[in-house]
Structure formats: C-alpha cells, structure tokens
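Left out: one protein chain. Kept in place: all the others.
On to chain A.
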Amino acid sequence: MENVTLILQDGTEFHGKSFGYDKTVAGEVVFNTAMMGYPESLTDPSYAGQIVVLTFPLVGNYGVPAFSFEDNGIPTFMESDKIHAVALIVSDYSESYSHWNAKESLSDWLKREKVPGITGIDTRELTKVLREHGVMMGKIVFDNQPGNIPEAEYEGVNFVEEVSCKEIIRYAAANVTEHNEAKTAVLVDCGVKANIIRCLINRGVNVIRVPWNYDFTDMEFDGLFLANGPGDPDMCVEAVENIRKFMECEREKSDSAVRPIMGICMGNQLLAKAAGATVYKLKYGHRSHNQPVRMVGTETCFVTSQNHGYAVDSKTLGSDWEPFFVNMNDGSNEGIRHKKYPWFSAQFHPEACSGPVDAEFLFDRFVELL
C-alpha cells in the first residue's frame, strides 16, 4: 500500500496508506459519524465534491454488494449509479470482508471506480480538527509523488448541475392495485438518492424525475417532490424560481385543489428559499445517523439520518410558514411547513439509506395528500 498524506487547508497533515485507487485528489473534507452504511454513503450524490471521513474506525467489514440495477433502472443496493464522494478516509480498513451479499471488497470497488481510499488515519483527531476549524478543503497526495498536488474548489461550484439527471426519467408505480389508481409526482432531481424514488414508487406513486432546473410547472402531476442534493443551495436559483412559480399557481386555486409539496434536505432549503427564507452554512454540519429532531409543538421526537452543511434560518421564514421540525442538539431548523397548504419539508432524510427509518411516515403523509 502506498503511503499517502492528507493535507488540510490549515496545513495540518495526516499520514496513512492508500487502499483505494492511487490518485491525487482534492475536495471539501467532511466527517460522518455513522457506524455503518458505507456503500450507501459513497453513492449518495450529496457527497459530490467531498472527501468523506468516517469516524467509525472499522470499515469494509461486510464488503460491497453487487452494483446491479432493477428493471426500472434503480440500483438494487446503492443510492445512485456511481460513487460520488471524491475520496474515503478511514482509520482501520478491513482487508477481509465477510457477508453473504458481498460481491467484492471495498478496496476493489474504490479501485474500479477510481476513487482513492486512505486507511491508518486517526480519524477522531481529524474530526476534532474539522470540528474546530469548520469544514475545510483537503488534498490527498502520494508520498512518492511530492510534486503532484491536486487543486479543487468547493465553494462556488454547482455540484447539483453535476449530479442531476440531464433529461426526464419516468418510474412506474409499484404495488398498484385495481382499486388504487396510481398518482404522479414530479421529483426535482438535485442529486436524488435512489431510496427516495423507491419510497415513492413502493407507495404506488408514478415518479417523473426532472433535471434540477427543469420548468415542470406545465406538466401534469399530483404533487411535487424536492429531492436532496450536494453543495450550496444558493447555487440553485432556477430550481427555487420554478418552485416559487408552482406555489404561485397553486395559491390561485381553491384550498382543496392545492397540490402537495414535500422536500428533503436540499429540498427543504429550496422550499424555504422559495418561501422567502435564507440559508446559512452551519459551523458543525450534520452528518450522522443519530440526529435528534422534535416535531415542533409536540412531544414527538425522531432519530434521523442527516447529511448537510447548510441550514434554513427559521427566523427568516415568511408569516405563512412555520418550523416543522427542530434539531434537539443545536436548535437548528429541521423542516418547515406551510400553515395552510399541504407543503412541508424535512432537513433530515426520512428515506434513510443509510440510517434509521423512524421518519419514513413522512412519505405516507405525502402520498395521502396526493
């Protein structure tokens, strides 16, 4: 294994060994405290442009399942059609894996997809550095190629554009019965995770997945779904405009005819922006499986899966809107809802994958409203 060094923006260096593809890369270094789910995380488009640090030290234990696709084009086990993270950093890579459903090792997969992986790093110390400094850029360089220093930008790059589908994709509803006619949702793809689509079609909804900046307002559908995605929501101006346009149209209608909107993660931020609120970058981004959120005004709480560096500033919400969920650790916004219309969103990931599935009921709620 090649000796590699991670050089952070502030000059801190961490030394480790390469177990993935041998390539120098640069990206925003973020940590995730989830204890399992590396195949799902690596293929989560929200990680585009980022070097992912896993705080749980043992990684690769159960290998990687087959990268197969269902007939409808949705990957069987993964969250998109490729690894989106720029690189993976772990403390103790398991060279041997053991699982009935594994088809290859994590190392082989990373090599196949040309993604670097580093092991032997004190990821706790690295996490503390990132925590205190806030997320920062990092470069992975190979000790035997001292002159080969990669460059990359994170701020100002439109990662949504990079990961969104380029044309409309349709998915037929599954589990449809004769008595139960399928409804249709438009899904704005800012970097959607496959499990969001699975959660919708498994509930008998046809999904029309449109590129992030596509003007869907003239299409025929029963509800609007705003998906997750990477990077800075302020880059997604066109998407916000389309949502705003859709909301304006709906406001013209009688209350009962207003079509529902649900958003997840970046979808929450875009919906909030369309509603006039602003977003800001968190000092400590939420990237874990154990984020506690409380449904505002209730005694009901959920453990949620999260992956975001930006948050909605609740104070800037228009008077028609209110916070739906709040983070119980730092009080940041975890979702918004309209006071009158069936429009709501969550900053966390009710579709999980990876992470706890406690908030999946939000999909049920959306589907009931269609």
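We take it that a contact is a pair of C-beta atoms (placed from the backbone, for glycine too) under 8 Å apart; a residue touches a chain by one contact, two chains touch by 3 or more; residues count from 1.
Everything that follows uses one rule, which is that contacts and distances are computed from a predicted model.
Asker: With one chain of the assembly withheld, which option in "Lipoprotein", "Carbamoyl-phosphate synthase (Glutamine-hydrolyzing) large subunit", "Citrate lyase subunit beta / citryl-CoA lyase" or "Energy-coupling factor transporter transmembrane protein EcfT" matches that chain's UniProt protein name?
Answerer: Of the names offered in "Lipoprotein", "Carbamoyl-phosphate synthase (Glutamine-hydrolyzing) large subunit", "Citrate lyase subunit beta / citryl-CoA lyase" or "Energy-coupling factor transporter transmembrane protein EcfT", the one UniProt assigns to the missing chain is "Carbamoyl-phosphate synthase (Glutamine-hydrolyzing) large subunit".
Asker: Which of these, A:Ser94, A:Ser164 or A:Asn242, touches the one chain of the complex that we don't see?
Answerer: Per the contact definition at the top, the residue touching the missing chain is A:Ser94.
Asker: Of the residues A:Gly37, A:Gly138 or A:Gly191, I need the one that contacts the missing chain.
Answerer: In the complete complex, the chain left out is touched by residue A:Gly37.
Asker: Give the residue, chosen from A:Thr127, A:Ser164, A:Asn307 or A:Ser332, that touches the chain omitted from the document.
Answerer: A:Thr127
Asker: Since one chain isn't shown, list which residues of chain A touch it in the complete complex.
Answerer: Missing-chain contacts on chain A: residues 11-16, 31, 33-37, 39-40, 55-58, 61-62, 65, 91-92, 94-101, 120-129, 131, 284, 288-292, 294, 299-301, 303, 328-329, 352-358.
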